[in-house]
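Of the protein chains in this complex, all but one are displayed in their positions.
Order of writing sets the chain letters: A, B and C. Residues in each chain are counted from 1.
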Amino acid sequence: MTSVTTNLQDGPAPVNALEVRGLVKHYPGVKALDGVDLVVRQNEVLGLAGENGAGKSTLLKALVGLVRPDAGEIWVRGEKVKLRSVVDAADHGIGMVFQEQSLVPNLTAAENIVLGSEGAGVRRGIYRWDTMRKLAQEQLDKIGSHIDPLARTDSLSFADRQMVEIAKVLRIEERTSNPPVIILDEPTSVLESAEIETLFTQVRRLREFASVVFVSHRLDEVLDVCDRVSVLRGGQSVGEVPTAGAEPADLHRMMIGSTGSDDHYHEGLAEHSDEPARPRLVVKSMSGSTFRDVDLEVRAGEIVGIVGVHGSGREDVCRALFGAEPTLSGEVTLDGEKLDLSGTRGAVASGVGYVPAERKIEGMVGPMSVADNMMLTKQKARCTGPMVVPKKQATLVDQWIERLSIRTPHRGTQIGRLSGGNQQKVVLARWLVAGDIRLLLLDHPTRGLDIGARSEVYRLMRELANSGVATVLLADSLEEAIGMSDRIIVMNDGRATKEVSCPSGGKPTPLDLVKEMV
Amino acid sequence: MSTPVITEPASNPAAEPAVVTGAPTAAQRVTSFMPVIALVALLAALTIADPDFLTQRSLTAAVRTSAPLVVLAAGATLVVLCGGIDLSIAALCSLSTVFFAMWLPDLGGLTILVAVAAAGAIGAVQGIAHVVLRIPSFVVTLGGMSIFSAVALVISDAGPIRVIDRDATGWLNLYVAGYLPMSFFVALLVVAVISLIIKLTPLESFVRATGYSESAARLAGTPVDAVKVAAFTVSGACAGLAAVMLASRNFSGSPTMADNLLLPAVAAIVVGGTAITGGHGSLWRSLAGALVVTLLRVGLPIVGVPSAWEQILYGAIIVAAVALTLDRSKVLIIK
Amino acid sequence: MKSISRPTAAVIGLTLAAAALTGCSEEAGGAGGGAEAGGCAPEDVVLVGQVRNESNPYEAAWLDGGDAFAEQVGLSQDRLTYDGDSTKQQEQITQLLAGDTECLVMNILPNGDSDTLPIVEGAQEAGAYLVTQWNKPADVNVTDYDQWLSHITYNGVESGQQIGDALAEAIGGSGGIIALQGILDTGAAKDRFAGLEASLEANPDVELLDQQTANFSRDEALAVTKTLLTKHGDDIKGIWAANDDMALGALAALEQAGRDDVAVVGIDAVPDALTAIGDGTMTATVSSDGPWQGGIGLAIGYCVATGELSVDDIADEDRAWFAEQFLITGDNVGDFTSPEVDEADFECDNVFSRSQGAIS
Partner (left out) sequence: MTSPAKADTDVVVPPRPRPRRGVSLLDAGPPIALVVIFAVFAALSSDFRTVGNVQNILDAAAVLAVVACGITFVLMMGSIDLSVPGVMGASAIAVALLVANNRNDNAWGLLGILVAVLLGAGLGCVSGMALVSLRVPSFMTTLGVSAVGLGVATLMFAGVQPNITDEMLRGWAVNRFLGLAYLTWIAVACVLVGWLIQRYSRLGRYAYAIGGAEEVLSLSGVKVAPYKVAVFTLAGAFYGLAGVMVTSQLSAGLVQAGKGYDFAAITAAVVGGTLLTGGRGGVLHSAVGVLLVTVLTNGLVQVGVSPYWQGGVQGLIVVAAVSAAVLPQRRRNQVTK
């Protein structure tokens, strides 16, 4: 393989690796792309920023042939192309690591890496496992990963799977002699910080022989890893910034068209009475299959963050408190009453709410309407006796749509058609409609949301806390945990190892926490 | 449906300013009427093949014939809507005919209720086994199918049991308003009542949420397990009611009487356009589907299609009917 | 989904209104109360034969016999099959009776005993002429109906006993045998087995080692026989099967096990069994003469419909009767290898000629 050496460009005038001119794409009722321009140079990492709905995903899909633009041109290395399919795009050297991982879980890593372009790995329909392993090993070597190519994909860690994805995308080098263009769509959204560092190292290595388009909601990451950033807004390109010396606030301003609020986490909203409220949730030496002897106390009106690396067991603690994961021993009380955790029903009845991390699979029912999703839990709020009163439901839903400023054309719209942020708000509203919420368990509530939507979710969390709701937060990033929490519990290997006080004005730094986590 | 690792590739591209309206499009409206269109088309075709087919008496006979199938399919539709499948309905129905015939001399008119309740209880047991043991419904009900058949054979001593007292079920052979057979009227009533109960209570969202996405429903705190057990119970009770209809029609109960109705019932559900993967569909669709299947079963031979060709046509037509009625916008992956 | 409640309400409302307005009545409008007996012109008679399926030789031959009779009187027969599915049989009959029934003649093979009564009641109500064969619950009397002209069956006890005796003779009067039962839920299976039991009583040295059901199926009989052969091994001297299909399955199992010392008997006289008897691999079967069965039912109906016979004139012992059956062994197999329909059998004054007496 000559991949590592292809960065030695011998051509005189550097041609752009990829160029997009005036790309337009209409969907019924909306213009997703409205004349987007984009230039990706050879061997650079280009950041792509923009709020949800700015047209990023449509643009990316157009670049890998999943969406056909209505107008505009795509040029690859000075040649105008039409991309009709993923294969077409791959033939032109463009490959994408999808936001939600696109690996077949029950195949080996090796098969996933060569999937769709097995080359010598398959002769006349017959697998040659040795060759295939070798091909995969080559790919993994390129990015310096030590995964066993014959391991089953679903036995790998999340970060390892991301590596497999990248190794897979790099297979497009086999289809073209030119350096490839690799698109990474939100690669960090589900990674823990240590894993993110590994990923960034890989991205920098990629730059040696490829061009990279890097998409992330986390502007600090974008500035960290990219050479330039291109910003989209409302389906149009609004500018390009070299990352050297740029600040997240600059980008943010471009993305939303005005200066972003400095108080991202709405700390100003946090209210603190001097008298500590009585503890609402008390967990005493709770053990489950992946955590042991966890003690936890959350007071009314308090936001407690739990941080920990992957495998620390914090997700399972969160689910256990909702009765969605079995607890083996321990005692959990809510306002002094024992919480029934034999199933989710007991927790719900006691006023515990849970917002799962996997919104699309566990949080919402995609084909059902906003109203149905919002009213799935608290029946009393919409019923008289056993009957649903449509009027009551409509009024209530509309009221919450307005209160949380959920952007939906109608309460009857399928929730799957809303943006992530609005979906998340509906999921949150589910726990609020009855007004009986006492404890809210938030598992990565801002995963995959853009800055604007995040900010709104943060504001909502503050408001709920101020109204006395106790909150357990598994944050998307350490910054978020620090920014939002009043206290932070660090979990390590299934145990709560450290409690860090986190008052407004006296916040610890991420570095402090990382030390405790590993 | 397996959990998609990627949500459907090109679906919500422009989610943001969500200008999409909540109202169904014209195409969707047509799809929701497809089962009825298929029914009418089939009727027209049969009439063309044999003009004598389209008479009031012949139609009355056809709907009367369809009644047990409608009831069976309606009950099982609930289970399918919850994302499961009930393969035991036919065997349970046979068993119930035996129950009915055996108990009638002692219980008289009450037997109908008791048989339906017994079948419902048996359905509930299956539902509980499915929910508690976490065995796929396909396997639970496949096992149930053979167990019920065995029990029916043993308690009936493998023979039919005569229904001597016809008064208890005589009313099922009456006609409403002179034309509408009572058994079909009861079937309609069952469909209507179950539909109404579901529609007017939170059950509708429970059932659909369970069918579309069980894990999301569970984490939203909906009583998923209770809903599933209830669905199996209703499915069982419907099998019991269908058994009463069959026993009243055949004047006997027999351990194999309804065994052959399993595939037609499932076909009726699918022909109606209910997604076999759960969530999307309705009992009304199954009603239309059951009528289509009945017309195929009785209509083809009556209009003179030879037996070999009848089977070939039956195969081709049900596939075509499903191709027409399935609303693919609600089903992401066709397996 | 939004549109559910409206049709729901509409249907409930309409049906309740209709019910309230007109009340319930006994009869769908315009049912045909039955034609004046014997008032049909020969060309108006509609002949229908219904059997389980056309994919087994015995029943296919039955329908062919029906065709032969129809041709004899210048008509044609509607061939109906119901795949051995009781419900489908009922559905077809109901549909058939909802058409023009005035001169309808039906020759029906009910799937099981329990299927006979609803067919009879349907025919009675619609005024169609009905002849049933094989299956009838013992306590239902043909004479209680005037559209149910006749029920023909074979003495299953007798045939079961005949082949049982033949089997006992073939194994020299003593030794172990196994029995393959038919579909347990049929009178035929039960009667035939009762016949075997009677034969066993008469032959005390013959021991019934085991009995299993193979549901009248060749395929199942093969598997069951194989298992029983390994279970009882050389103790098995003979196999009694409640029909020829199972006997043929047992023969295949014997061949595969390399056993040629086991005597096999069956009932029905299907062509393959006759060939096997001719070859000496099978011992005996009993013929019920399928083609004759297919024709005779239609013939009786036709005679009554056209007025050549009157129901009232049919003697009670001819309303439900055992037809003549023939034990076929190696000695007489040549007489049965090519069954022919004898037109004389179907003459109106001759239709009951094969009666062996009323069903007791």
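Just so we're on the same page, contacts are C-beta pairs under 8 Å (C-beta built on N, C-alpha and C of every residue); 3 or more make two chains touch, one makes a residue touch a chain.
This structure is a prediction, so every number in the text was calculated from the model and none was measured.
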I'd like to know which visible chains would be in contact with the absent chain if the whole complex were considered. A, B, C
With the missing chain put back, one of B:T47, B:T201 or B:Q311 would touch it. Which one? B:Q311
Which one touches the absent chain: B:L69, B:A267 or B:V303? B:A267
Residue of C:E125, C:D146 or C:D272 touching the missing chain in the full complex: C:D272
Can you say which of A:L115, A:C383 or A:V514 touches the chain missing from this structure? A:L115
Applying the definition given at the start, please give the residues of subunit A touching the unseen chain. 66, 85-87, 90, 98, 100-108, 111, 115-118, 122, 125-127, 129, 150-152, 154-158, 168, 190, 289-290, 310, 315, 319, 323-326, 343-344, 357-358, 361
Missing-partner contacts on subunit B, residue numbers: 2-6, 8-9, 83-85, 129-131, 133-140, 142-151, 153-154, 158, 214-215, 218-219, 263, 266-267, 270-271, 276, 278, 307-316, 318-320, 322-323, 326, 328, 333-335
Residue-wise, where is subunit C in contact with the chain that is not depicted? 53-57, 60-61, 63-64, 181, 184, 211-213, 217-219, 222-224, 226-233, 248-249, 252, 255-256, 258, 270-272, 275
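Definition applied: only the chains that are shown with their structure count from here on.
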Hey, how would you classify the chain contact layout here, line, ring, star, complete or other? line
Farthest chain from subunit C, going by mean C-alpha coordinates, please. A
Take the average of all CA coordinates in subunit B, do the same for subunit C, and state the distance between these two points in whole angstrom. 32
Quick check: how many Å separate the C-alpha centres of subunit A and subunit B? 42
Hey, how far is the Cα centre of subunit A from the one of subunit C, in Å? 70
Please list all residues of subunit C that touch 2 or more other chains. 2
Contacts with two or more other chains occur in subunit A at residues 412
Name, in rising order, each residue of subunit B that touches subunit C in their complex. 24, 32, 52-53, 55-58, 60-62, 64-65, 68, 153, 156, 158-160, 162, 171, 174-182, 185, 188-189, 192, 195-196, 199-200, 204, 246, 249-258, 260-261, 282, 284, 294, 297-299, 301-302, 304, 306-308
Considering the complex alone, what residue numbers of subunit A touch subunit B? 25, 27-30, 32, 52-54, 57-58, 61, 66-67, 98, 100-103, 105, 322, 324, 343-345, 347-348, 354, 356, 360-369, 372-373, 375-377, 379, 382-383, 386-388, 407-414, 416-420, 422, 430
Which bits of subunit C are touching subunit B when the two form their complex? 1-5, 7-9, 11-12, 15, 18-19, 21-22, 24-31, 53-54, 78-81, 83-88, 90-92, 94-100, 112-115, 117-118, 121, 137, 139, 183-185, 190
